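Excerpt of the complex: some chains, original placement.
A and B label the chains in the order they appear, each numbered from 1.
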Amino acid sequence: MSLPAEFHEIAKRVNNWGRWGENDEIGTLNLITDEVVRSAAATIRTGRRVPLALPLHQDGIQTGLIPGRVNPLHAMVQINQELFGPGTVATSDDVVTMGLQAATHWDALTHASHSGRIYNGRPADTVTAHTRARFSGIDKVPYVVSRGVLLDVARAKGLDRLPGDHAVTPEDLEEAADFGGVTVGAGDIVLVRTGQMQLALGGDKHGYGYPSPGLSVRTPAWFHAHDVAAVANDTLTFEIFPPEIEDLWLAVHALDLVEMGMLQGQNWNLESLSTACAQEMRYAFLLSAMPEPFVGGTGTPVAPVAVL
Amino acid sequence: MSLPAEFHEIAKRVNNWGRWGENDEIGTLNLITDEVVRSAAATIRTGRRVPLALPLHQDGIQTGLIPGRVNPLHAMVQINQELFGPGTVATSDDVVTMGLQAATHWDALTHASHSGRIYNGRPADTVTAHTRARFSGIDKVPYVVSRGVLLDVARAKGLDRLPGDHAVTPEDLEEAADFGGVTVGAGDIVLVRTGQMQLALGGDKHGYGYPSPGLSVRTPAWFHAHDVAAVANDTLTFEIFPPEIEDLWLAVHALDLVEMGMLQGQNWNLESLSTACAQEMRYAFLLSAMPEPFVGGTGTPVAPVAVL
């Protein structure tokens, strides 16, 4: 079995290998220039901050279906321990074990490969258990601060949430941009809201994961045309799941991460942001969404914040 | 043994219990108002971003001296796995085990207790292995974005780094503020640079930890007087270690976290920021330093970024 011609045609159009040099490891994040950050700062009007991360808890959104992607296991190694003797100041310390892709996260560019390649044409086998990702690990991403734009696809359509079989198309993205009165530009980080997160917040973890609305295989070309720096949404799978084209699983991952070199975010809670943007009637803001710099990580938990 | 009268005198002066109501769990973070955030946004001029986190790696700064506070153990659960059949798009997934206070981190207010109490006078035994911190867990901190101010104590004194026995005093902080041309105000997040991080970056982990310059027991009153929201520095212990007053270990932790309810950050890499601020001749910026919202966490890794 191999990937269909249809996939390869899109891949050719959105491919960014070599665009920032053969040594590049961060792809479209190159598009976040100082100028873009200044324009992001200029969007701040009220100073209102909206956090976008889910709580990190053992009772998180993972159901066990994705092997190894465990919810955070949080345990104590010290509780009010008077390390320096009885009656002294005491401290508490905790440890955690978790899948880097288990909660609100960024995929590193190396999270996906196809046909034996990762971003910029490097061999996929440069990801090993020993070094993890030698190239394009999440630690290579020094900062993710830029102008954020919420494309509230569900609200633009007057829906609480998109149906489970809805593939978000470029036309949907345009519609949401119009609804929000924003123009997506180079270096922007685009947040696409489907409303699917409501299922997880309501306790239906299985329903949250499957079936799920998500990005269509046609969206990478749109992101490419707009020189978007990164995209995140409020679903487990990012792309529509099951896929639009039978047996073409994870095509959007392959196009975004491998071909374009564009960071993807998943399980972002965009509900409060949707409310805030609707209240303030503006859909652009400064977004800070710093990866934890795991050396060679193929993903990272992230605690993003929008500053309006 | 009990804490000396000297400690209790300072404690009385800086105590914030009840200041934001008996139900408050976030202390001085209440001081970060929308207005403060707008003023932070106004400091952005060039759009230059400076990340402040150390890489997360098994060969991190922990040496084993603090029991249980382990460097990140990073392992793979999938490597280029074609989950949907041969020839399909492949994914890689990783897991991590780490101490929440092991690398660049925030202490939650519950990281310290004394005399059986945590911030706002709650019983220390509300921290358990089962629930972790029931009150003032790091997940209760919804966002940490504010105006950041670098007080570059080492550079202000013309030193690469402070000697290991230097307790940073209020006078040192004033000197550094004058040097940087900044006035510390309500809601600011203050970053205090000692230069000690150079030892860790140079590979001397033991020297980095001990002896270490750090904040004097006299500084909490200064932070209290200026209504600072949070303080971070570039040392393992935050406060001078060993302490200024014999046998009075972790007094600054107790004053900042328990009495004032002020978030503390440790192991922040302020070297690049020091250079950037010196180059741009300004020491105030927008700082985003979002906690990962571990439910009941007594700390969190953080990947802070300064936007100049």
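In the analysis below, a contact is a pair of C-beta atoms (placed from the backbone, for glycine too) under 8 Å apart; a residue touches a chain by one contact, two chains touch by 3 or more.
Not measured: the values here are computed from a predicted model.
The copy number for the entire complex in this file, given 2 shown chains of one sequence, is 4.
Assume only the chains that are shown with their structure count from here on.
A separation of 26 Å divides the Cα centre of chain A from that of chain B. The touching residues of chain A, counted against chain B in their complex, run 1-3, 33-38, 40-41, 44-51, 53-57, 66-70, 72, 74-80, 83-101, 110-114, 124-125, 127-129, 132-133, 139, 142-143, 145, 247, 249-251, 253-254, 286, 288, 290-299, 301, 303-305, 307.
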